[in-house]
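Only one protein chain is missing; all other protein chains are in place.
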Amino acid sequence: MNFTLFDLKIVEYSFFITAILVIMIGLYGALVKKSLIKVVIGLSIFDSGINLLLISIGYITSGTAPIFSPALVKDMPLTLENIKKLSEGMVDPVPQALVLTAIVIGFGVTAVALSLVIRLYRHHQTLNIDEIKNLKW
Amino acid sequence: MVGSPVLFIAVPLLAAFLIPLLGMVWKESIRILPGLVLLYMLVLAITLLEQVMHTGTIVEILAGWKPPWGINLVFSPFTGILATLMILMGFIIWIYSYRFKNVDFEEAKKYFILFMMLVTGSVGIVLTGDIFNQFVFIEITSISAYALTAFYKHRDSAEASFKYLMVGSLSSMFLLLAIILIYSQLGTLNMADIASKAHLMKPEFKILAVIFFIVGLGIEAEIFPLNGWVPDAYAQAPGPVGAAFAGIVVKAGVYALIRIIFTLFDVSGTHQFLIVIGLTTMIISEMAAIRQDRLKRMLAYSSLGQMGLVLVAFGIGTEEGIFAAMFLLINHAIGKSLLFLSGSYLVYNSADKYISETNGMGKFLPVTSFLFALGALAVVGMPPFSGFWGKFFMMSAAAHANMLLIIALILSVSLIELVYYFRVINRIYFYKKESHITPKKPTVNAVIAMATLGVIILIIGFYPDLISGYLHQASQALLDKGKYIQDVLSTGQLLTH
Amino acid sequence: MKEILYYTWGAIVSFVVAFSVGITYMGLNRKITARVQNRYGPPWYQNFIDVIKLYSKKTSIHHGVMHHMGPAFIMVTAVVSLLVIPILNGNKFFPNLNFQGDLIFLLYIMVFGPLGMALGAGQTGNPNSAIGVTRGLSQMAGFEIPWVMALVALMIQYKTTSIVDLMNVQVESGRWLMFSSPFAFLAAVMAMLGMFRYAPFDIVGAPQELASGPMSENGGKYLFVMMSAGSVFTFAKLTLYVDIFMGGADNLIILVVKTFTLYLIPMLYGITSPRYRTEQSVRWFWGWPSFFGLLAILQAALF
Partner (left out) sequence: MNMIYILFTLMFGGAILTFLAHKVSGLLRDTLFVLTVLASTVLFYTKIHTGDTVDFSISGLSLQWGINAYGRIFSMIVLGLGVMASFYSVSYMKGKERLGYFYFNFLISLMSMMGILMSHDLVSFFIFWEMMTWSSYFIVIYNGKNVQRSGINYIIFSALGAYAMLMAIVMVYAHTQSLMIPDMMQAFPFFPAAYKIWLPILFLTAFTVKAAMMPLHVWAPDAYADSPMAYTSVFSGALSKMGIYGMIMVFVTMVNYLPDDTWFRETIAWLGAITAIMATLWAIAQDDARKLLAWSSVAQLGYIITGVAVGTPLAMLSALFLSVMHALFKATLFMAVGAIEKQTGTTKFTEVTGLIRKMPWTFISSLLAIIGLAGIPPLGGFVGKWMLYESLINSNHYILVIAIFFASTSAFLYCYKFLFGFFLGQEEKEWEHVKEAPALMVLPMIIMATLLLVFGVFPGIVLKPIDLGMQTLGYSTTAGTFWSMSGLFNEWGNQIMMRPLAYAIGGTFLFFLIILTVKGFKETRYVTTKDISSSGEVPLEHENLTFSEGFYQPFLRAVCPVMKRRMMTYYQGFGQGMEAFFDYLRRVYSGNGQTYAIYVIVFVVILLLFKNSLFG
């Protein structure tokens, strides 16, 4: 688990690169697009990118699921060394758990954002973010 | 032992979900339940705090997983005081908003659910000892805060809420990034564990993590470039919610930031950074505040300035500095909440909430106006009210640390603050009332809530010893990083063996 | 008791002398002015006659208490300054109340009377009086500057604020202060022009436009006291100048010669001058006279 970015193999690199690309796309959407809907979509994409990044950290190429199934354990005695050896090839479960939470949160935020967009549209009759500037300075 | 820290999170969360259920049975219960819960929590918090002061930090382990792996709650003198303060503020704001939306059941239900969520999230941020858990609590707080900001449909509240949401969700991503970085480097999410292992991290990653943390938490801590949403949200949210933002949410944000900087990493330059960013925040927001023509926006900007001051005080980094920062924090929570609560009655019936619409209210709303003036005097730090002590301790801490230029800068900015508060007081008492405004008398519960805050201001002002003992312990607790690590990790050891 | 009687007797003698000399000077002033202007003019004793005439007038009017007391105020100034200023060297005949620090005391007592009289003039309700008073006060603010500068120069040069000390300095060294401190003398004499209120500084009483200004509502006994006070005060002022600049006098005749010589200065300057407006005169005093005063102070401080 103690690796740095440069120790990774090419497949793992590709995950990172994809994740960063997705983040950039999301940022572009959120910061440049003028439509509120597009802004929300951008934020959502940004969110996904981060989640992907998180997942890719725990990922090990051709790793197994982090479950000590009877088939895996077979008849090895459950000593500390054995457990360590077995878990070498397993994917880290913690990032996945985190991502799960993060996805749920992201969903909640997006839902709130969309409902706000609806209210903004009713109030201002526009979705252009530059025209929604009643509150300033 | 009357209870354990987990109740601070479990009980209000449960209450939040019970409110709609109970509401079906007895409509009044949606108003009473939060109060009962908060009162219970307040009693619990005070007893626990008393205990902690004598016996030392309480670390609670959740679900039986020992600290480096499981989630734990830390009720130390430092976190305990903040939690108690938040619960107290929550309780007072509940008293104030007891009659809120009295006729509209649905609205009231939503309000109280969200409010309980807000309190849960904020208390959770302070108590938790796990960074991802903290992230979750931050999101709980934020989402309920978005919703509360957008509570009124006829104002521009959706706009304010959307801005808050945009900035908030962006920065929560950075928070997540920081957590990823730490996890990828250290493989742990427990704060104490991170703190004990921080030296193992590569320096560049450590700095990167700190930067992402600052951005992620800075949004709740309202530091300068990330605080554009603050005036909008404070001004558009209902009055009690504005008070809750100033009294509860910001405190949680500042706590998280301080915890990261003081306990988690020992990156050099973070203290100076706190001072610089605190000063910037303070100067710019005070300058904006003096030019406001709407009351609540002015209060919001002023709140920003105060929090900047708190950050500077933390940035001094000595025990004295932290003590002063805590004092300022408490004063700000009480004084600014009082201002929001009384201020929203002063401009109750006006559409635009202009400052000029408070003209002459002193005659019609004597108690409210008096309390507003009291709050203003406390916030600007006039002796013998509570704000003075905070300011004085902060100044002397800075002087001990040889930061004379900073003192001068802060004092000159305080002048601005003084001017705009006194302008409002002058208007309230010595101007003719605008004819189109009809003053709204505060309800009894609102008066009780505001008067409680006023009394606290006076008590602390005349007898600061009441809290200074606790605060000294709290600041020592924050500074003593080794003890924190040991407290948390040893609990785990005890459990395993 | 004997002492008090002695002092009182001395005061009365001083007063009589000062009164007769002063009133003669004023008469002479009228005569000389007339001769210079190619008129015949009244006799030199005309002012005696005027005073006696005013005194014998039976009826008189007043406009209130302050007006009634006004002349008494100005008399206080005249008499007390006469008592404080040593009349002759050695103090033989005229016991007086001089003391260390009397120069400052004099500066203040000299405005006490005019202010009191101004109050009386104010109560008359005659706008001319009040206008005259404001002009007089403004002008006073003007000429006091060079006057004080000259006095301060003397004070610091001789480390004393007493007139007697200054006189002793002159007696001992045999040099008059007008020669050893010429700038102070110049400044003081220029200030004196204002003090006497002769032309060009006669806008205070300006008979043509203000009907004598502060005096305008007074008649009979009131004007009598005022005129007497004026003549006593004239003599007192002249004596002061003689004392501090011209070595004092050993006997009355020398004193009269010296004072009359000094008196000729404002008189002749006045005869040959038109009238200044108030602000002009104020500025005039703050110009050259003050410059000389400054030079005097420099001289005193540096040498």
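In order of appearance the chains are A, B and C, and numbering begins at 1 in each one.
We adopt the following convention: contacts are C-beta pairs under 8 Å (C-beta built on N, C-alpha and C of every residue); 3 or more make two chains touch, one makes a residue touch a chain.
Because the structure is a prediction, the values reported are computed rather than measured.
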Practice prompt. Could you tell me which shown chains are touched by the chain that is not displayed?
Written response: A, B, C
Item to complete: Based on the whole complex, identify which of B:Leu415, B:Val444 or B:Ile459 touches the chain you can't see.
Response: B:Leu415
Discussion item. For the chain not shown, which residue from B:Ile71, B:Val215, B:Val254 or B:Leu328 touches it across the whole complex?
Written reply: B:Val215
Worksheet entry | Given B:Ser171, B:Ser196, B:Thr263 or B:Asn331, the one touching the chain that is not displayed | B:Ser171
Worksheet, complete the sentence: Residues of chain B touching the missing chain are 159, 162-163, 166-167, 170-171, 174, 207-208, 210-212, 214-215, 218-219, 225-226, 228-229, 231-232, 267-270, 272-273, 284, 287-288, 290-291, 377, 382-384, 388-389, 391-393, 395-396, 398-400, 402, 404, 407-408, 411-412, 414-415, 418-419, 422-423, 426, 429-431, 463-465, 468
Fill in: Missing-chain contacts mapped onto chain A
27, 30-31, 34, 39, 129-130, 132-137
Response to the item:
Per the touch rule stated above, chain C touches the missing chain via residues 7, 11, 58-66, 68-69, 71-73, 75-76, 79-80, 83-84, 97, 99-101, 104-105, 107-109, 111-112, 115, 118-119, 122-128, 130-131, 133-135, 137-138, 140-142, 144-145, 148-149, 152-153, 155-156, 161, 211, 216-217, 220-222, 225, 277-279, 282-283, 286, 293, 297, 300-301
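Keep in mind that, in the parts below, only the chains that are shown with their structure count from here on.
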Response to the item:
Centre-most chain by CA centroid is B
Worksheet, complete the sentence: Chain-centre distance (mean CA atoms) for chain A and chain B, in whole Å, is 29
Discussion item. Rounded to a whole Å, what is the gap between the Cα centroids of chain B and chain C?
Written reply: 79
Worksheet entry | Interfacial residue positions of chain A with respect to chain B in the complex | 1-4, 30, 36, 39, 43, 46-47, 50, 53-54, 57, 94-95, 98, 101-102, 105-106, 108-109, 112-113, 116-117, 119-120, 123-124, 132, 134-135, 137
Fill in: Of all residues in chain B, those that touch chain A in their complex
132, 136, 139, 142-143, 146-147, 150, 153, 156, 158-163, 165-166, 168-170, 172-173, 176-177, 179-180, 183-185, 187, 189, 202, 231-232, 235-236, 288, 291
